[in-house]
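Written out below as structure tokens is the structure these notes cover.
The other protein chains are all here in position, but one chain of the complex has been omitted.
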Amino acid sequence: MSDHHDHGPVTRAGETADDALHHAEHGGHDHGHGGLGVYLAVFLALCFLTTMSFLTFTPYWPWRDQPQVGWAFMMAVSCTKALLVVLFFMHVIWEANWKYVLTIPAAMMALFLVIMLIPDVGMRNRMVSQERALHMARPSDVRLMEEAGAARETAAHGAAH
Amino acid sequence: MSTATATTPSLTHGDAHHGGPQGGLSHFLSTYVFSKDHKVIGLQFLFSTLLWFLVGGLLALAVRWQVAWPWSDVPVLGKLFAQQGGQMAPEFYTMLFTMHATVMIFLVIIPILAGAFGNFLIPLMIGADDMAFPTLNMLSYWFMWPAFFAFGASFFVEGGAASGGWTSYPTLSTNVASSPSSGWGQTLWLVGLTFVGVSSMLGSVNYMTTIILMRAPGMTMFRLPMTIWAMFITAVLQAFALPVLTAAGFMQLFDRTLGTGFFSPEGNIVNNAVPGAGGGQPLLWQHLFWFYSHPAVYIMILPAMGMVSDILTVFARKPLFGYRPMVYSIAGIAGLGFIVWGHHMFMSGMNPALGITFMVSTMMIALPSAVKTFNWLGTLWGGRIEFTTSMLFAISFVSMFIIGGLSGIFMAATPVDIFIHDTYFIVAHFHYVLFAGTAMGVWAGIYFWFPKMFGRTMNEFWGKVHFFLTFIFLNGTFFTMHILGAVGFPRRLADAYHYETFHHLQPLNAFMTYCAIGMVASQVIFAANFIYSMFWGPKAGRNPWNANTLEWTAPSPPGHGNFDFQPVVHRGPYEYSVPGVDKDHLMQTDPPNEAAARAAAAAH
Amino acid sequence: MSMTHSRIRRLSQLFIVGMALAVSGCGATPPASFRANLVEATKQRLTPDQEKQVATILEAMFGTPDRPCVLPETGLDVAKLRLAAGPVRSDIVGRKNGLYREHCAHCHGITGDGLGPTAAFLNPYPRDYRPGVFKFKSTERADKPTHDDLVRILHNGIPGTSMPSFALLSETQVDALAEYVKYLAMRGETELALMRAFFELDDADQGKLPETREFLVGETLAVVADRWKAAADAAIPVPQMPADIDLAASIAKGRELFYGDKANCVKCHGPTALGDGQANDYDDWNKPIVEWKKELAGTEDRAWASRATGVLAGDALTPRTIPPRNLRHGIYRGGRRPLDLYYRIHAGINGAPMPAAKGTIAPEDIWHIVNYVRSLPYELDGELGVDRPMVARDRF
Amino acid sequence: MNASAITIPHDHGHSGGHDDGHHGHVHLQYQPGLPLSRGKLIMWLFLSTEIMFFAALLGSYVVLRFGAPVWPKPHHVHLSEPIGAFNTFVLICSSVTIVLALEAAKASKTGLAKFWMLLTLLLGSLFLGIKAYEYQAKFSHGIYPVHPRGLIYERPDLYYGSAVRARLGEPAIIDRLKDLDETPADQLTAEQRTARTSLQQVRKMVGSPDQQPFDLAVVADQIMPLPTAHVGGDHDGGHNGHARGLNDIFPWLRLPIVIPGGNMWASTYFLLTGFHAVHVAVGLLVFAILLGYTLGPKNAPMIENIGLYWHFVDLVWIFLFPLLYLF
Partner (left out) sequence: MNSRIAGIFWALLFLLVPILGVAVFAVAPAYDHWLPKNVAAHGPSIDGLFYFILALTGVVFIVTELLLFWFMWKYDASQARGPATYVQGSHTLELVWTIIPAATLLFIAIYQMNAWADVKMRRPRMSPTVEVVARQFEWRLRYPGRDGTLGTPDDLFLVNDLHVPMDEDVLIQLKSMDVLHSFFLPNLRIKQDAVPGMKIPVWFKATETGSYDIVCAELCGWGHYKMKGRITIESREDFNRWLDEQYAKQEATQPEAAAGAAAD
């Protein structure tokens, strides 16, 4: 979007723009990207990563009592997966510099929006009203229900033995 | 997708020689109704929005009537409004101002700038034969119709149209029990908003594609006229901000219809019903809404700024002062525009620390606006100013934008905002920006490009009368609102005079209402001039104003495909009064001129 | 370019038509008028002539919304009525006229029929004054409220309904409004009496009411007015709250009564006191409509049924059940004073299913129930309880 | 900076007044600012708007979720991680197949391209099918946001007790309950017999004036227990630890259930997965249309563009899966 595009190719509208641009686009590296091998490798990596994030759900995950570790891990895995998809499947790795212009602002704005929501909506429990507290779920309720469940299970076990 | 790039001329060829009865109804439909020609679509937008402008103006008058003389019989339209012995019901009043804002913002200002002018001007000014995707372009207009229908129909459903304010804050808007007009009216409002959103989204991606890919040879980005730059940045704003509102709109729609609770907290007792389920947060809507609607404020003014920049240079016969800074400041406004939305929420219960962040960024956004104002002044300085109607509107845009911009600083100052938030001060502020600013810019644009649109010029004398009356009355209406704001007079009150603090403000309000009536009445002159000139105005040549940009090289009005020659651009759009050149303007397509090149080199 | 031109011509025609449409619809608004009680008129099968006669008589006796007048028998003060009636005007010194239309008509309607523009939307519906039944008062169940009762309601509003407080109006203004409410109620009751009187006409009357002062004032208006006048002397006697019993014991006793068979509050207010007991009952003015609707659905006379259904659709709000109060909210419609609760339990609520305890429950027991009810919002710790700091953010 | 280097036939025909149009149509030449086709550019721009759309939805979810005092565990709301993981796998496969379709089309192997395209369509449909199955599982447990609310209550409090009592008091239910009470014990399974006893208990509990939150927690546990089994990891995890409640044993009861944080969970879950599913469905529609074309090099750009869209849909799911199923 700056001056270095001045010498860009001139196309005739008579031919379809896509055709014309096909040359512009692929002229430099004629079908040099992609290929079955790369896609399969990416596919396997994606499957592996999915399994990795699923790992947190299994008993083999060592940080059960620190959910934050799991979350961070999963987000990292997700970002890696997203990156793989964007780079290879969406061919971004083979594209010119415009990819930064399009993707980075959107990503930044999306992040900024979420970050700005946190002080208000994410931390809203600081200023909760009584009427709302009256109807809101509370950790103590979960405790109550777990106790009830535990009592039932104990009873069931007692009956079984 | 690629099918849409069709450039075949046959479909919409309305040329005189090819006219005649060909194809009957389907020909009529494809030429005049479902046309894919960007000019026809632009004019469709123009006529639709002008009609809605009329509706919005009448709604505003009714609002003003109630504010000035609460509970008294409404004249002329009284039969429509009368509910209890001739007086206007307060919920009707809330509906009026809600729909006034909604109509003006979503059906007038945004579509008239981006839809009408954007469509008409972008291909012409960059030297393209049409938009990149004409079918998509047509769809973007026809997606407005469900919105027209939804907003229009909402007046006639039970309970009336939406009355939760154009900001549609929950829980007033999400809870059906909270307001009489919060039934179908509000739902239709959300549906309409979604369609406006889809239309804008289709339009904006199309504009961006067109501007990036379809510029004439030699038309570099920094040779684009300001109008196109503004349209481009507006499109970027729309593309990135609007989806957030669409998402929020869906969430509110689901809150209303499916029983989700994104925006309603638990234990909320509305209209004595049982406490509702929820888990949501009203502030979430405000954040999402203003994430769009603050940039939308710039969507509503940037194109006008661009058009005014172009018009000022034409009639000052002088290059734009600081072209690149102007471009950067538009980009700056757009960039900063995304991080200041919180200033609409200073009093909303938002985290006060967050308020400080937003306050600082808000202060900073005044900066590019200031730069633009000074550059406009710089453009006038040393010019040869021709007082055409278009120029008068453009100058008044600058003059009024100064007021609107400066009053914004009061609101940006958070402690002062505590007092003037939601008072008439803010009403004055945004009317100075949107009416005295954008609408003036729109009129400047209409008077300026009318010859290109219809091949005829508008009557200058009546144009000036129109300008004079509008200018006087608009200041009479809106300047005094600052004073009301200084007393703390709140907006949206059906009757404020039973408060001791505001009791003495009635005469001033009555004065404003008289001015408002005058302002709307003066538009009759405009309407008459517009319609008369369309058919019987003096014929205009290709370039009646001796302007530089590409659209003036095309026939007036341009035929299908716009240009009857291949435009090649050799210079920027503002080469007026170049020393050593025999005429006072050098069109972008004029062949290279050595004297001009030398002058340009010297000027930099 | 003919293409653009003919397209433009068409569009401009549209534009002109649109403008013409927008400007049309002009016209003066008719002066405010009282609406006839069409539901009753239809029910009594009045002919249009008869309806007209009732309207004429009523206008002679009560005037119009802009210009009310009253006969001395009503005991109403015309000066006060003038302040409340008419269109909203405020003169140069800020004195307001048209108070009723500014503050009340929007919900209660100009006629006081509870059919104002907002009425259908409100929950509960605004009071229809025409039957002359008022809920929250210091008199026995069947009696009219005193003037002070009306003033009190205006002053405090009715929490838990859409009736707001008018505490900030001046005493004169509140007084005028209360007077106007009585005026509308008397007018409505007289209208009802007149309409019902057709039922007793014999052939000699030729379907017309006798327009004698003796009949009009003596048999209809005065009967209505006298009951209003009698209200002042019909106050409920309130014994002292028993002082020999401490609050906790009183509450315990009240609880026993609440769940007991005699008071049987639990039947409607529910074992949780959330008002979740029997909740499918109707107000006194909705019940007949529900029944009438049932009757109309079954009747052979289709023409009559369709006319009546039309009238019900336009002049009666869709009946809603009246749920028993949720006593844990701490919202008391008739006022939160112990005295108010005593009145409610003693006399019941006129028009609502809440029965009078008078006669079945001893006065001191009523006081115990009052104490128990007042303790309910605070009964469960952590419900509407003490304003404690919010729980720390914690999830599992 | 000077475009005049490009040789273009000059045709300056602007002699003012000559306004009645032109016969020939000039084929205009352009100077694209980016080395992209129009279709690809507009698709990328469209995807940027989609990024913001999902950013708003996901952002709302994140703040609502982490701001909530209590959020249900996946098993409380009958969310199955293995199914989610499998669905992720399905989408990844479909992403690969569409890329392969593109490669095949570029290499003029139209038959192969069609095969991959069809496979993509099938995988996408499979995804939606699994999604529908999952939705069905939620609906059958009464987990959905519907006016005024689904069966979900946030807390085992008096309001909950009252709602259970109200449901048990509905005439239709009273009849069924009577039938159940009168059914001879030998016509019931052991589970149903136990359940009948606990149902009687529940009826007694919610009718009593002395109900306390703890009793109501027991009631809630009888009606629909919150699975706790997999917390410690000592059980075999997943559904095997899922105790069956009254609502499972007598589905006609449809008694209110308690899932702390369940209302908001249901709202956000259906919002996010719903909009994602709509995007998937749109993609499938376009695939179906594309199948009618010859998928050769000429249409490769079209496949590439819809492929971009499809990868984006995949991308959204990549974030949805851990956020909804695993967090």
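So that you can tell them apart, the chains are marked A, B, C and D in the order they are listed, and the count of residues begins at 1 in each.
Throughout what follows, a residue touches a chain if its C-beta (ideal position, glycine included) is under 8 Å from a C-beta of that chain, and two chains touch if they have at least 3 such contacts.
Just so it is clear, the structure is predicted and the values come from calculations on it, not from any experiment.
> Could you tell which one of B:G267, B:P303 or B:G342 touches the chain left off the display?
Result: among the candidates, B:G267 touches the missing chain.
> Looking at B:L245, B:L283 or B:I330, which makes contact with the chain not pictured?
Checking each option in B:L245, B:L283 or B:I330, the one touching the absent chain turns out to be B:L283.
> I'm checking contacts with the chain that's been left out. Which of B:G42, B:P111, B:P243 or B:G355 qualifies?
B:G355
> For the chain left off this view, which of B:T49, B:T94, B:N137 or B:T589 is in contact with it?
Residue touching the chain left out of view: B:T94.
> Identify the residue among B:F28, B:W142, B:Y499 or B:F565 that touches the chain left out of the display.
Hidden-chain contact among the options goes to B:Y499.
> For the chain that got dropped from the picture, name the residues of chain C it touches.
Against the missing chain, chain C presents residues 103, 106, 118, 138, 156-157, 159, 162, 164-165, 167-168, 235, 238, 240-241, 247, 336-339, 342, 374-375, 378, 384-387.
> Using the document's contact rule, name the residues of chain A that touch the chain not shown here.
Touching the chain left out of view, chain A contributes residues 124, 127-132.
> State which residues belonging to chain B touch the missing partner chain.
Looking at chain B, the ones touching the missing chain are residues 89-91, 94, 163-165, 169-172, 175, 178-181, 264-271, 278, 281-283, 316-325, 347-349, 352-353, 355-356, 359-360, 363-364, 366-367, 370-371, 373-375, 377-378, 380-387, 392, 395-396, 398-399, 402-403, 406-407, 409-410, 413-416, 418-419, 421-423, 468, 471, 475, 479-480, 482-484, 486-488, 490, 492-496, 498-501, 504-505, 508, 574, 576-579, 584, 599-600, 603-604.
Basically, only the chains that are shown with their structure count from here on.
> State the pair with the higher C-beta contact count; candidates are B-C and A-B.
B-C
> Taking each chain's centre as the mean of its CA atoms, how far is chain A from chain B in angstrom?
The answer is 36 Å.
> Between chain A and chain D, what is the separation of their C-alpha centroids in Å?
Inter-chain centre distance comes to 15 Å.
> Do you know which chain C residues sit against two or more other chains?
1, 383, 391, 393-396 - these are the residues of chain C that touch more than one other chain.
> By the touch rule stated above, which residues of chain B touch at least two different other chains?
In chain B, residues 2, 5, 7, 15-16, 129, 132, 212-213, 217, 220-221, 240, 244, 266, 275, 277-279, 281, 284, 291, 455, 555, 557, 559-560 touch at least two other chains, as defined above.
> Which residues of chain C touch chain B once you look at their complex with the stated criterion?
Of all residues in chain C, those touching chain B are 1-12, 14-16, 18-19, 22-23, 25-32, 65-66, 87-88, 90, 94, 98, 101-102, 105-106, 109-110, 116-118, 120-124, 160-162.
> Please give the residue numbers of chain A that touch chain B in the complex, ascending.
Contact set of chain A toward chain B: 1-3, 5-6, 10, 13-14, 16-18, 105-106, 109, 112-113, 116-117, 119-121, 123-124, 127, 129, 131-137.
> Where on chain D does chain C make contact in their complex?
Against chain C, the touching part of chain D is residues 19-21, 68-71, 73, 158-159, 161-162, 165-166, 207-209, 211.
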